[in-house]
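Note that this complex is displayed minus one protein chain, with the remaining chains in position.
A and B are the chain letters, set down in written order, and residue numbers restart from 1 in every chain.
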Amino acid sequence: MHLVRFLQLLFVLIFLFLPGAANACAVCFSGSEETLEAFYVTTIFLTLLPVVMLFTIGYWIYRKHRKT
Amino acid sequence: MKTTSSQSVLLATTEVSLPRQPQRTKSPVSNGIVGMLIFMVTEAMFFAALISAYMVIRAGLDEWPPWGQPRLPVETTAFNTLLLLASGLLMAYSRALLQKNKILEGRQWLGISILLGTFFLISQGNEWVQLINFGLTVSSSVYGGLFYLIIGAHGFHVIGALTVLIFAWNRLGASRNPITPEGLFPLQIFWYFVVCVWPVLYVLVYLT
Partner (left out) sequence: MSQEAATVQTDIHEEHHEELNFLHKYILPTDHKIIAMQYIFTGMIMAIIGGYFAYAFRMQLAFPGELVPFYGLVGPGEYNMLVTNHGTIMIFWVAMPVLIAGFGNYIIPLMIGCDDMVFPRLNRLSYQIFLVSALVLILSFFVKGGGFGGAWTSYPPLSSAAEYSLTDWGSSLWVLAVALEFVSFLLGGINFITTTMNARAPGMKMMDIPIAVWFIVLAVILFMASVGPLIAGAVMLFMDQRIGTTFFLPSGGGDPLLWQHLFWFFGHPEVYVVLLPTLGIVADIITVFARKKLFGYRTVLYTAFATGGLSFVVWAHHQFIAGIDPRMANVFVVTTVLISIPLAEMMFSYIATLYGGSIEFKTPMLWALSFLAAFLIGGVTGIYLGASALDVYFHDSYFVLAHFHYTFFPITIIGMFAAITYWFPKMFGRMMNETLGKIHFWGTFIPFNCIFLPLFFLGLAGQHRRIYNYNHFPDLATQELQDIRVFATASLVVMLFFQLIFIYNFFVSMFKGEKAPNNPWKANSLEWSIPSPPPHGNFKTLPTVYRGPYEYSAPGRDLDYWPQNEPPEKS
């Protein structure tokens, strides 16, 4: 059981520490570090924002319905 | 759709003429609010995309603002920001008055709130004229393009919100075709959105 957990953790870690620039990617080296970071941040921002907003509004309406 | 004035008449006659009509369960969140909230989600995503664009393009340039481009007037705009925030607060105050059925007082404060919003708009327009004179145009650099895109997008929202609010203000408490406080509320939500998104844009475009 512990071994399975360990392997799962390892699996996740492998994903995190994969090489930042693969050789197959022809244009990966052109972007500066700041651009990469900006893309990271905006990707996370844009991805989470709709989920958070929809969940909040959905929950608010659900509570309103519950109260009545 | 019938106008609001005829609604009360219809309401009065319904109970008499249609006793056996099954009634829908009343929803606790009105149509206008649901519609406006969904629209706000779309609008928030629109501004989120503009913010993302700003961050990405800015990260790609070494010098910001680019060489030869004027700095933005931080202090004047800070004052504008205060105007807009005050307008938002007054809008909330007028909402509170309207909810207590003090229509005339609420209408008065709503008017002042709209006036502050208009001052914001005029002041921003004045700032734009000066910036254009200093050589910051849409095509002078990507910096100018982003500035006019983001601030302009917000400006369009202010204009749109003010227009509908002025019409609503005109109809509030009018003898013919009046708007109820509940009917006004979605428009006020829109104004809150316009007010709330501005400090974010101000910090992003002017301060960082």
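As a convention for this text, a contact is a pair of C-beta atoms (placed from the backbone, for glycine too) under 8 Å apart; a residue touches a chain by one contact, two chains touch by 3 or more.
Keep in mind that this is a model prediction, so the values were computed, not measured.
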Touching residue (missing chain; options B:49, B:121 or B:166): B:49
Chain not shown: contacting residue from B:73, B:111, B:145 or B:173: B:145
Touch with the omitted chain, as defined above, among B:61, B:85, B:132 or B:164: B:61
Touch list for subunit B against the chain that is not drawn: 1-2, 4, 7-8, 10-11, 13-14, 18, 20-27, 29-32, 34-35, 38-39, 41-50, 52-53, 56-57, 60-61, 66, 138-139, 141-143, 145-146, 149, 153, 180, 182-183
Residues of subunit A (touch criterion as defined above) contacting the omitted chain: 15-16, 18-22, 24-28, 30-31, 35-36, 39-40, 42-43, 46-47, 50-51, 53-54, 61
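Please note the rule applied: only the chains that are shown with their structure count from here on.
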Chain centre separation (subunit A, subunit B; CA means) in Å: 32
List of subunit A residues in touch with subunit B within their complex: 31-32, 34-35, 37-39, 41-42, 45-46, 49-50, 53-54, 57, 61, 64-65, 67-68
Subunit A contact footprint on subunit B (complex, rising order): 26-29, 34, 37-38, 41, 44-45, 48-49, 51-52, 55-56, 58-60
